[in-house]
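Yeah, one chain of the complex is gone here, protein chain that is, but the others are all in their spots.
A, B and C are the chain letters, set down in written order, and residue numbers restart from 1 in every chain.
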């Protein structure tokens, strides 16, 4: 896929994000702040038997943060909390090392567009950090 | 007079300084320290009826400091304390502005050699500052 | 006016040879300015020809270095109409302000005292005071601004006896414009209140005279006025200097030391422990020379007018919220705005894709951001190399961003 196509997918997530919604008392909440950017995000999870059964996020954030959050909720819903870190590491590798391979999760690949913009890595990672916070990882 | 001749006069003062000697209980003492150079000087004065009747100095100091001290004792012995500052100002002008004229005190003129060496101005001024300290000027 | 303006720009631009060829519309001079060739040369001349310790050697190279350093100090001091003895070199405006907080205010302030800063302070003139107040039981108070950017200097309590210090920015790094520093300093002096002026954003274009201003402290950085990085300055009133302790202790700052007592050297040396930054000072002085080669007021007029043009162009767009200019009015070298439906980070990115460098974020001004209830804003800020040619590319970027994101 080309950068253009990745970009189009990210814009699609931004315009119609998965998981954007109201956090309620059933959710355990984690927070993320990007001081450079002024972004703030809250991520709420419902965990049953070590499985994440629901993720919602509320954000005042840029397109990349929202797209990445949307991707995150798609990937991690119905995953074990023990799997969160390996996806997070995979995203880190994609961003910091532009390390995309056949094994990379299909939904994460568009985020490789961000690897050449270090100042926006934090945008892409913010919701993930908030989620790890919520899951106490 | 040439710089060479000035230099010779300063060396003469250094080798056989006037006023270098023992300070005793009759003297009022002022001190000077040059932190860059490590020099220390004590200047003792006897003042009677506002007149400086004796000046002695003890020093661990460089040639310029000793020469300047020697010149100082020659100039200021038997002068009024009220005259100290004007000679001091004259020396300052000679050092900082290389301001030597027909009115300059004959004995001060050789110190004009130091004007082009700012790091040694303090050496030439140290005993004068100690003297002003002793005279509470 | 327009004539003067054109002259300023054409005279300036030829001296930024690298910037000129970059093809970039650099609109972030409030963060740091580009450097004229003369400043870069002054820095390298320092390394090539005066590479020796300042105030520490007695051989000719060191003598030359020492006097070059003091000449630079005199030049920077004279630039703000201070005497050389009252100007100390620091590493930055940030260090300058922290020096005042830790080396002076900390030992003078009492519980119950109040320190007032404005709503639009940069974190550098906010956090040191917040921390100091926490530690000493003093209280940090905020001079508010109204929706047009006017500082509320008649605010209740400001002129009370309990007010110890007013620490105020001269130009806001977000709202631009100018605060009424002269009025504040005059009134403060009459009330026995101390004043610190953060001139980081003003020295590059507004003439400053500390004697006329009558402030106790004035802080700024070289790198925001076309000078080198890693060096700043602090003006200290003669009386305050006597009450001040050095922030750092080390070589070059003392006369003598014993177990009982550290005897400091005279000012300014006692406040500059450590090997002086000679090349920085030379570059700083070259920046002053660069600025002083323009007629008094011409730079201020040029960038102020240009800022006004940018504001007018932005105001014409119907999808833009403009932040007010500090002090009201339109003349400013800094313009902040938000594009409806476009997150500032996405806006800045789109501009970057079009070779327009503007900023996004909270701009190290958390106080103002929380007041404005914006998480972030976009900001453009101008230097003398900018030109009205830079307006159209920005407007195009805004339209492009709106198309993509809004």
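To be clear about the criterion, a residue touches a chain if its C-beta (ideal position, glycine included) is under 8 Å from a C-beta of that chain, and two chains touch if they have at least 3 such contacts.
All values reported here derive from a predicted model rather than from experimental measurement.
Chemist: Taking the complete complex into account, tell me which visible chains touch the one left out.
Modeler: A, B, C
Chemist: Which of B:61, B:75 or B:131 touches the chain that is not shown?
Modeler: Final answer for the missing-chain contact: B:61.
Chemist: Considering the whole complex, which of C:97, C:120, C:213 or C:298 touches the chain not shown?
Modeler: Of all options in C:97, C:120, C:213 or C:298, contact with the hidden chain holds for C:97.
Chemist: List the chain B residues touching the unshown chain?
Modeler: Interface residues of chain B facing the absent chain: 11, 14, 35-40, 60-64, 117, 120, 123.
Chemist: So that we can see where the missing chain sits, which residues of chain A does it touch?
Modeler: Output for chain A: 33, 35-37, 117-120.
Chemist: Write the list of chain C residues that the hidden chain touches.
Modeler: Contacting residues on chain C, toward the hidden partner: 18-19, 24, 26, 28, 31-35, 39-40, 43-44, 46-49, 51-53, 56-62, 91-95, 97-98, 122-124, 126-128, 130-131, 221, 223, 228-231, 247-254, 256-257, 259, 262, 273-280, 345, 348-349, 351-352, 356-361, 364, 366-367.
Quick note on the criterion: only the chains that are shown with their structure count from here on.
Chemist: Between chain pairs A-C and B-C, which one is joined by a greater number of C-beta pairs in contact?
Modeler: Pair with more contacting C-beta pairs, A-C versus B-C: A-C.
Chemist: Any idea how many Å lie between the Cα centroids of chain A and chain B?
Modeler: 78
Chemist: Suppose each chain is reduced to the average of its Cα coordinates; what separation in Å results between chain A and chain C?
Modeler: Taking the mean C-alpha position of each chain, the two centres sit 38 Å apart.
Chemist: Go ahead and note the Å separation of the Cα centroids belonging to chain B and chain C.
Modeler: Spacing between the chain centres: roughly 46 Å.
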